[in-house]
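Let me begin by handing over the structure; questions about it come next.
With one protein chain removed, the remaining protein chains of the complex are shown where they sit.
Right after this comes subunit A.
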Amino acid sequence: MDVRDAPEPPRPRAGAWRRLARALAPRPTRGQLIAGVLCAILGFGLVAQVRETHADDLSSLSQDELVRLLDEVTKRTDSLEQQAVALRSQRADLVTGADSERAALEAAAKRATVQGILAGRLPAQGPGVRLVLTEPGPHLSATLLVDVLEELRNAGAEAIQIDRSRITASSYILDTADGVEIDGVALRAPYVWLVIGDPNTLVPALEMPGGALASVRGDGGGTNLETMKHVVVDAVREPPSDHYATPAPSPPADSSGD
């Protein structure tokens, strides 16, 4: 036996190995049983403790370590909360900025729309009047038409179209042999006006005694004025780009009140 366990056993070593082997040999003595029970207890406790250590780190820590851990967690929470507050305010700033930017964008779009309608660049619709000028007799002069146009403008007309010509601030009306010429387009009677504006203002302004329509009728023309809830001014005109005029820098805010 000892030869198998230790190939070249000197005497004392052989004694040690023999003692070990004799102790390990299974004999149902009291000492062996006690040793077995104690070793079983040891193995059980060892495994239980190892599992406990692996299962839950916190329960094996001492009070000091737990306090330190708690402290660290609290500090970490504090710093994270500060970070969250900072990020939240940053987000609020960004949202506000986006809001004001969107408001500016909306205002700009609205302005662009209004100015597009004013400049004749955009089609428009709304309440207004439809005016048809016929000339059963002599030609209606351009002056008469300009009178009508001025009357409409005075009455607050916002978009005006004669036949297919959009009338803008730079529109002109010329006499020709058999009609008029508006912005380079020759027109003949009847002239169909589509006007967007307040009908309650436009109609009295046009029908005013001695006013524009009275002048037309006095010159032998026929007038047919009807109020419409929905007028579509769909003739558009691309305004010429400015060659010379450029936008002036806006004056400082404090000097604007002076």
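Basically, a contact is a pair of C-beta atoms (placed from the backbone, for glycine too) under 8 Å apart; a residue touches a chain by one contact, two chains touch by 3 or more; residues count from 1.
Following the convention adopted for this analysis, contacts and distances are computed from a predicted model.
Q: What is the missing chain called in its UniProt entry, if the choices are "Amino acid ABC transporter permease", "2Fe-2S iron-sulfur cluster-binding protein", "Small basic family protein" or "Multi-component phenol hydoxylase, alpha subunit LapN"?
A: "Small basic family protein"
Q: For the full complex, which residue in A:I41, A:A112 or A:L174 touches the chain that was left out?
A: Here the residue in touch with the unshown chain is A:I41.
Q: Counting contacts across the full complex, list the positions on subunit A that touch the omitted chain.
A: Residues 10, 12-13, 16-17, 19-20, 23-26, 28-49, 51-53, 59-60, 62-65 of subunit A touch the chain that is not shown.
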